[in-house]
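Read through the structure below, which is laid out as structure tokens, and then see the notes.
Missing here is one protein chain; the remaining ones are kept as they sit in the complex.
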Amino acid sequence: MADVVVEHGRVAGTTAARKGRGLHNALRRKSTMAFFLTLPLILLIALLVLYPALFSVHLATLNKSMQKYVGFGNFTFLFKRETFWMVVKQSCIFAITAVFFKALIGFIVAHFVHNIPAKGQRKWRGMLLVPWVIPPAMSTLAWLWLFDPSYSAFNYTLSLFGIGPVNWLGDAAWARFSVILVNVWYGAPFFLIMYLAALKSVPDQLYEAAAIDGANWWQKIWYVTLPMMRNIIAITTLFSLIVTFANFDIVRILTSGGPLDQTQIFATYAFRVGIESNDIPLGASVSLFMVPILAVAAIFILRDVSKRGNES
Amino acid sequence: MADVALRKVVKRYDDVEAVRGIDLDIADHEFIVLVGPSGCGKSTTLRMIAGLEDISDGDIMIGGDVVNDVPPKDRDIAMVFQNYALYPHMTVAENMSFGLRLKHYPKAEIKARVTEAARLLDITDLIDRKPKQLSGGQRQRVAMGRAIVRNPKVFLFDEPLSNLDAKLRVQMRIEIKKVHQKVRTTTVYVTHDQVEAMTLADRVVVMNKGRIEQIGTPNELYHKPATRFVAGFIGSPAMNFIPCRLEDVGGTLQLRLSDRIAFPLPPARAARYSALPRTDKLLLGLRPEHLTESHAHLAPGVETFDTVLDVTEPMGMETLVYFGLDGTPVCGRVDPNAGAKDGAPMRLAMDLNNMHLLNEETGVVL
Partner (left out) sequence: MSTMAIDKAGPRRKVKYGSMSRDRAWALRWSYFFLVLFAIFFLTPPLYMVITSLKSSAEISAATNPWWVFHPTLSNYVELLTSNQFLRFFWNSSIVSLVVVIVTMLISVPAAFALARMKFWGSATLATGVFLTYLVPDSLLFIPLFKMLALVQDLTGITLLNRWYVLLFIYPTLTVPFCTWIMIGYFASIPKELDEAAIIDGASWLQTLTRIFIPVALPGLIAATIFAFTVSWAQFLYPLVFTTSIDQLVLPVGITTTLIKGDVFNWGQIMTGALLGAAPPLIIYAFLMDYYIAGLTAGATKG
């Protein structure tokens, strides 16, 4: 900004310098205007996103009382904890499995919706998107109740078929399954909507051309649908990977990380350590471990998004 | 209303010169058309007059005032865009009055002006519709109405008819001419269509590669093109360019087109070209209408030759014939009853009184 002001002063002083003044004036007006229009956004990002992100790196180098600099002390401490490695493993399993099934179910259901007559599609789409609309904290409570060990609606139904009571949230394996199931239930509709939009954007002529070339149902999907949707599939998957990896609500409400930390993931573990156990530096260290994975996903998304931009 | 003047106007994008120093004087009430192929700088020139682009060098004057630094809204101009650029959320009346409302004109005057413009353009019934409910031609009228109500010094049109189908384009062309005859506002009109340029303009400015090739009335451009580019750009089908050279045979100046074909030049032409070096590579420029079927009684300066037609295109009132002259494709226009057939031999007449002679290297019409 400073040199723009100087420029203004110089030009105003030399009235003879006619050429290019319009350009400078316009630039000054336009860039000043743009600066004020974007200032709140810049401040928000700088103060409440960028600064806390850097601050958390600083926090991670302090001891529990935040009096002493310990360097990588928190990280080496975490590396020695078995629980931490469990969290890493569980987070990865949780995110990858959930995203895979979300993508798969979304893809399949999108095809079914796309198959039926157009006038019914709106209704079905509206119905199938409901899980995504309900705040996850609220819907997870419904799942918690469905999984309830003593009055569980699921166990009641299973008992009708003579299948013994399942300890949905108490048994480690079942608890992991349940947590993933709820996440898939919540996230699949998002994929469905994205894929449906992508399916609709594939021109019918391509399918007709493929049909004339003798492609069967499966070949049409493989050679026409998937390549046309590749970009959207990639972006949606990466998006979801970030959100799922950083998920907090579902695990927190369903199991709080239990039994014995066996469903603990990064976000819930950071909360347990940083807020509940009041060790802020350690909690900050835990959440910082999400950064590399998030960054890789973000870079790929950015690449795909800019590619889309170039295409259009 | 006002005259417009451009003085050595240059537009540079980074290191590409889109407009390379053009000079142009547009008189008050004049209808000027800038025409040229895409990328010739005609739209950039128009946008610089509008103030939508800064000029890199030179001056633009409207009504005698230098407007280089004046923002578009203070230049007192109105512009009609190729895609109409109607505000989709406003009705026709709101679209037309938006500029006046921004300037806080009295309501009664706005209404009067909109009504008058709507009447002029015959869109009174559409005044409360949204752009979405209008056809292409109607949108075009509204876009013109929006320009007219502001009663500006200059109208600027940026390829306004390109989005219309052929039939409507002809209709709207006439409409634009009528409106100009009524309001008499100085107009600068950009198009790539030479027919549009010829039919609308008081004077046409032919542009190529950021420079002005020629300025003139439609007839001047057609009959006295200054360069090969103008000669080839104006007129449809385009002028034929046949390689040729001059030779002296027994005291008369002859035009040799091929080993087989050579014609003596008519006296007026011979006098004009006699000073030219005989070694120069030249081009004979001849419009298709000066290549017709042969008659029994030929006027002086009209020479005949025999050829074999490649393709004929019957157009109804005439038939276009295509043939090769020493490998150069040539087009002629013959009477539909002259018996022209694909692949058939035919005797054609070449009217050398209407010929042009060009220097092949420089492209200058001699």
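Going by the order they are written in, the chains are A and B; count residues from 1 in each one.
In this text, a contact is a pair of C-beta atoms (placed from the backbone, for glycine too) under 8 Å apart; a residue touches a chain by one contact, two chains touch by 3 or more.
Worth saying up front: this structure is predicted, and the values here are computed from it rather than measured.
Note that of A:W124, A:W174, A:Y207 or A:Y223, the residue touching the chain absent from this view is A:W124. Here one chain is not drawn; of B:G21, B:G99 or B:P264, the residue touching it is B:G99.
In the complete assembly, the contact with the undisplayed chain comes from A:L146, out of A:I96, A:L146 or A:V202.
Think of the hidden chain as still there; on chain A it touches residues 30-31, 33-35, 37-38, 40-42, 44-45, 48-49, 51-53, 55-56, 59, 105, 108-109, 111-113, 115-117, 122, 124-139, 141-143, 145-146, 148, 151-153, 156-157, 185, 188-190, 193-194, 197, 216-218, 232, 235-236, 239, 242-243, 245-249, 252-253, 266-267, 270-271, 274-275, 280, 283-284, 287-288, 290-291, 294, 297-298, 301-302, 305, 308-309.
Not every partner is drawn; the one left out touches chain B at residues 50-52, 71-73, 77-79, 81-83, 85-89, 98-99, 102-103, 146, 150.
Simple rule for what comes next: only the chains that are shown with their structure count from here on.
Distance from the chain A centre to the chain B centre is 57 Å, each centre being the mean of its Cα atoms.
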